[in-house]
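This report concerns only the one structure given below.
Shown here: the complex without one of its protein chains, the others still in place.
Order of writing sets the chain letters: A and B. Residues in each chain are counted from 1.
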Amino acid sequence: MTALAAERLTRRFGHGRRAHTAVDAVDVEFPAGSRTGIVGESGSGKSTLGLMLVGLDRPNGGRVLVDGDDLAPRMRTQAGRRAFRREVQLIAQDTSSSFDPLRTLRDALRTPARQLVGLSIDEADARIAETLGMLGIDPAFADRYPHEVSGGQRQRFAIARALVVRPGFVVCDEVVSALDVSVQGQVLNSLKRYCAQTGAGLAFISHGLPATAFISDRLVVMYRGVVVEQGPTERVIAEPEHPYTRHLLNAHRGPGFEEHRAEVLAGSEPLVPASEPSAGIAREVTR
Amino acid sequence: MTATTEPTATTAPTTTPQATVTTKTTDARPRRRVIWWRLVPAAVLAVLALIGPFITPYPATRVSGTSGTAPGAEYWFGTDSTGLDVFSQTLAATQLNVFIAVSVVLLATLIGVVLGLAIGMNESRPGPGGLTARGTGRIVDFVQAVPSVIVGLVLVSFFGASIGTIVVAIAVILAPIQVRLVRAEVLRVRGEAYLDAARMAGTSELVLTLRHVLPNSVRPAVANMSVLFGVSVILTAALGFLGAGLPPPTAEWGAMIARGATDAAVGRWWPGAFPALALVLAVAAVSLAFSAFPRAGSRR
């Protein structure tokens, strides 16, 4: 069980007049055991925020707190990094290069098990079998190569790779966005179950509102690097305070959001995200 | 609708439609097949390289007949302008040419991998590391820009014309090509997601480079080895042409082709044609052998 926090986290790309602020002094707390969804459209900075939370990118300003302590000093040593990564893992969106094409999936899963947890090969394989079982994957597939399984299978292996070390906090970045709707449901349930079983915390980054709302008990809405609204999921959806949030919800609203959400999860097409918000909302959001 | 499948090993495959993969076998484990017959010509070449000098019908470096004899029953490939049997020479030269070419290609590729990796991983870093990497890249470009034969001549004239010097000289000439291929792949691989995944798994940068970047970056350079094999034989001949090659009458295809060119002009085609044919066949055999192995990420 690990708690994370972003304290005035900032990330800038480029310099001078060409500088682009991807994440602008963001303050978010991820209490231990909580499940927080981070939504926003492309370019909102949510993925960059996710990378900083897991130490794959360094902020230009602000800091990441792990159980209240600054992350930065821990990242300076191999031992510190490994200890951190045993606790906090990232699952990224599946691409054809999510896994090393020259190595089997089992190999990819063994690596964190052995390097971060110090398991022997047999122990690692046992842990892998356990994890795959948790996720509903036939362990026989583990001896295949990444290109020999489907995208959906591969995404689940990516999740397995993160969960094999039994982290106390998992950051998911668009992990269901490319999946078929029926598979989405299974994956979300696996994650939910893992968190329930281990008390791990979750940060679920996505541009798809239904899935995020399903899995999260808190929502954070980002627009152009800024957090425009955050709060309990039910409240944010029922009573959005910020115009952008309302705009986002409008795009997803159908006959009744709960029912629609259920249909989405049952297998009909996911809704397309909103178009560009109106200029008025954009002005309100810009600081 | 939100009922999740029970996570048992036996039921999962039947309830997850995406689990099935179109393979030709019913095994869960797919096979990676080597096409064995494609290795046969290269195996023949290797055997000839090993035993060639010992099974020649005539001595390869001693005058055995009247010079300029056409191919016939007594001298299968005829004799050259010095009276040496062309068949014996061509066969015996297999050992030297294959040895030089193999050594050159391995050495050039080794240099290519080491330098390509070092440059590709470091060139966009700020500070002295990046500077060194970019500087090394420029030196490699320079070596490639100098006409290859000049580089070879300078090295051989400095250190003398021996097999070792020739191997090193030609490897130096060809290494920049491999460096370039490896570096280009390294730049691509650097952006791949599995590197971040490896970092998430606690892998250090150095181990990451060797375990993940290196194997994924060498394929074009390895595939290029078959081309470099033929090029190195030609460069060996070029050095011989210019007096920087091995002493005559050492059996070596390139020198034979060079000597045979003048004969071909007056209609005596055999002293040059047979070593040229041997060269082409050797290159083809090596190239075919490379294609026998399945490529990573391929269906086979």
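Assorted remarks:
We take it that contacts are C-beta pairs under 8 Å (C-beta built on N, C-alpha and C of every residue); 3 or more make two chains touch, one makes a residue touch a chain.
FYI, contacts and distances are computed from a predicted model.
UniProt records the chain missing from this view under the protein name "ABC transporter substrate-binding protein", selected from "Cobalt transport protein CbiM", "2-oxoglutarate ferredoxin oxidoreductase subunit gamma", "Sulfur carrier protein ThiS" or "ABC transporter substrate-binding protein". Considering the whole complex, the hidden chain is in touch with B. Note that of B:Gly112, B:Pro176 or B:Pro249, the residue touching the chain absent from this view is B:Pro249. Considering the complete assembly, chain B touches the hidden chain via residues 61-63, 66-68, 81-84, 181, 219-220, 223-224, 242-243, 247-249, 261-269, 272-273, 276-277, 280-281, 283-284, 287-288, 291, 295-300.
In this text, only the chains that are shown with their structure count from here on.
Taking each chain's centre as the mean of its C-alpha atoms, chain A lies 45 Å from chain B.
By the touch criterion stated above, chain A contacts chain B in their complex at residues 54, 56, 78, 81-82, 85-86, 89-90, 92, 95, 97-102, 108, 111-112, 115-116, 133-141, 143-145, 147-153, 158, 161-162, 180, 183, 185-186, 189-190, 193, 262, 265-267.
Against chain A, in their complex, chain B makes its touches with residues 1-2, 4-9, 12-13, 15-16, 18-19, 21, 23, 28-30, 192-194, 196-204, 212, 215-216, 296-297.
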